[in-house]
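With one protein chain held back, the other chains of the complex are shown just where they sit.
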Amino acid sequence: MSGSTESAADDQGWRSRLGRRLLAERLSSYWFAGAGYFAIVLFALIVLTLLYQSLPLLEQYSVVQVLTASNWDPAQNEFGFLPAIVGTIYVTVLSMAMGTPIALLAAIYVAEYADGRAKTVVSSFIDVLAAIPSVIFGLVALIVVVPFVGDYLAPAVGSSATGLGIFTVSLVMAIVVTPFMISLSVESLEALPDELRESSLGVGATKWETIRSVLLRAAGPGIFSAILLGFGRVFGATIVPAMLIGGQTQIPDSLFATGQTLPTLIVNDFGELMSLPLTQSALIFVGLLLVIVVWLFNFTAMVVRRHLQRRWQY
Amino acid sequence: MNRYAKQRLFGWLARGATAIVVAVMITVVAVTLYRGGRVFLTDPTIVITPPGSRYMLEAEGGFLHAVVGSVFIVGPATVVSAILAVSTAIYLQSDYSSERFADAVNMFLNVLWGTPPIVYGVFVLTIIIAVGARTSLFFGIVAIAIFQYPIMTRYTDEALRSAPDTVKEATYGLGGTRFETATMTARAAMPGVVAGIVMGFARGIGDAATVLFTAGRSTTMPSGPFDGATTLPVMIFDQAMSFNAEVRAHAYAAAFVLIVVVLALILASKLLAGRYARFAPGGTHS
Partner (left out) sequence: MTDATLTTETLAVTYTGNREVEAVKGVDLEFAANQLTAIVGPSGCGKSTLLKSLNRLHEIQPNAEITGDVCLNGESVYDTAEPVPEIRRRIGYVPQKPTPLPLSIYENVAYGLRIHGDYDSKTELDAHVEEYLRKVNLWAEVEDRLDAPGAELSTGQIQRLCLARSLAVEPEVLLCDEVTSALDPISAETVEETLAALKEEYTIIMVTHSMDQARRLADEVVFLYLGEVVEQNDTRSFFENPQDDRTKRFVDGYGVTDSDESEPSTLEDPVSSDQ
């Protein structure tokens, strides 16, 4: 075939093989470009929709009002988010406090202490745990954790709680969120070159000193990301709290009290969403809050992580 | 405490922490399999029996409706999401878009990945209300597809990036178009891509929060895409707190099914992917 490829394609138009291929190329380019922007569009769409639908509530009450009022009673037009906010903070802080040390220690075991077979076995167990849907954790917790907390733990600290409540939710969420914090941390640790360990051991440091001063710093950014992901999971958790928190609408006064979290507000009052006018807007506003907080955290995390990476570079 | 005592102490703490995690996993799986298995022994057909009219109150019948719901919501959602995810990932490669663009999009994808699933449910719900529709199977598909999309895109992106450059060079060198090269690269990265899709499917199957408000939480068999439906996780959620012991037992049976399915999926994903599966496993939680 002589002549430029362009004219050959034009001459026979889309009928020529080359013409068809070039057409396919052009059409697919549009499609892929569309797909490429889809993520951004989706995000914008979600934020804008949530914002727009929250307006009815925000036109009636200011943001500050709504966030600090402590009475949640949609039927009476009372939209106080404070109990839910407090509940969410309690649960998140408590479960991260319980889960993070365990996750870190287990990750250190798998990455630095476990030998070949033990490592494979334990890693598989952790992967399985990470994949179990949280609703199953809630289900099992109902017959294992709730009685334990209600009959043994709470009375031991003088509380007369039922076993449903902040503490139970925190405990179960800690379990839910630990496995993949472990996986990510293990990955970060295993990515470290052996020379780092050799350098530290080579001046006579013990294994633990090596881990503490060298490896945790070097793998720090990765581990930090893992913990942050865990934090986000607990913060946005819906199913486990909905099953185990007890659904009280007052501000919880103790760790064993029942309460609410922001996501459980949505779950519990979903029914009223259709009938009460402002409730719909209020619940959508909760969704907006969740997205904003998580997004802020992710962004801060990126910045902090970059800083850590510079400081602890090797 | 001297250095060596500290060393021993932390060694034991590390072992202890791992033991706790392993013990928890064994407990959860064992309890579910045991209690669920008991129900199946007495009535092995509940998986394929549709629910009776008082199913949620008295455990009359089986939970075929939830199985059908799960299959027909997560299945189509995975297909739709996979197509979108692979397409996006292809566009993020260097021959279609700049690195800055890819970085920006990856940032958004990470944010979407970290978004609590219930937000997706709320989002789709507002759309439902706005167009005056009802919660149904169809919207369940939409919600799950949106939920799975960031996960699958990130996995596929990683897989495509790890594909050897020589494949691209060879295809271009033969006069291939960008599209043809992209297809070839995707083929070369197939194990990783498929692993990502399987992961997305596993997360979709296990999720309840997204479908809670969008598919309808129905207690009858769905007869079409615009009927209300429910999925296994949602049904378990509803049944778990019932006052009726038999209903609660059914929850375990459903959980049994879920765990088996999820375990099979992980196995499949691992066999398929090898090192591709190591990318940030995100868990299947809501």
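Every chain is named by a letter (A and B) in the order it is written, and numbering of its residues begins at 1.
In this section, contacts are C-beta pairs under 8 Å (C-beta built on N, C-alpha and C of every residue); 3 or more make two chains touch, one makes a residue touch a chain.
Since the structure is predicted, the reported quantities are computational estimates derived from the model, not experimental observations.
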| item | value |
| --- | --- |
| Contact partner of the left-out chain, one of A:18, A:69, A:82 or A:196 | A:196 |
| Residue in contact with the excluded chain [from A:57, A:85 or A:214] | A:214 |
| On chain A, residues whose C-beta touches the chain left out of the figure | 115-116, 193-206, 209, 213-214, 217-218, 220, 310-314 |
| Residues in chain B touching the chain absent from view | 3-4 |
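Assume only the chains that are shown with their structure count from here on.
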| item | value |
| --- | --- |
| Cα-centroid distance, chain A relative to chain B, in whole angstrom | 15 |
| Sites on chain A touched by chain B in the complex | 21-22, 24-25, 28-29, 31-40, 42-43, 45-46, 49-50, 53, 101-106, 108-110, 112-114, 122, 125-140, 142-144, 175-180, 182-184, 187, 206-209, 211-212, 229, 232-233, 235-239, 242-243, 263, 266-267, 270, 273, 280, 283-284, 286-287, 290-291, 294-295, 298, 302 |
| Of all residues in chain B, those that touch chain A in their complex | 3-4, 6-7, 10-11, 13-18, 20-22, 24-29, 31-32, 84, 87-88, 90-92, 96-97, 101, 104-105, 107-112, 114-120, 122-123, 125-127, 129, 146, 149-150, 153, 177-180, 182, 202, 205-209, 212-213, 233, 236-237, 240-241, 251-252, 255, 258-259, 262-263, 265-266, 270, 278, 280-286 |
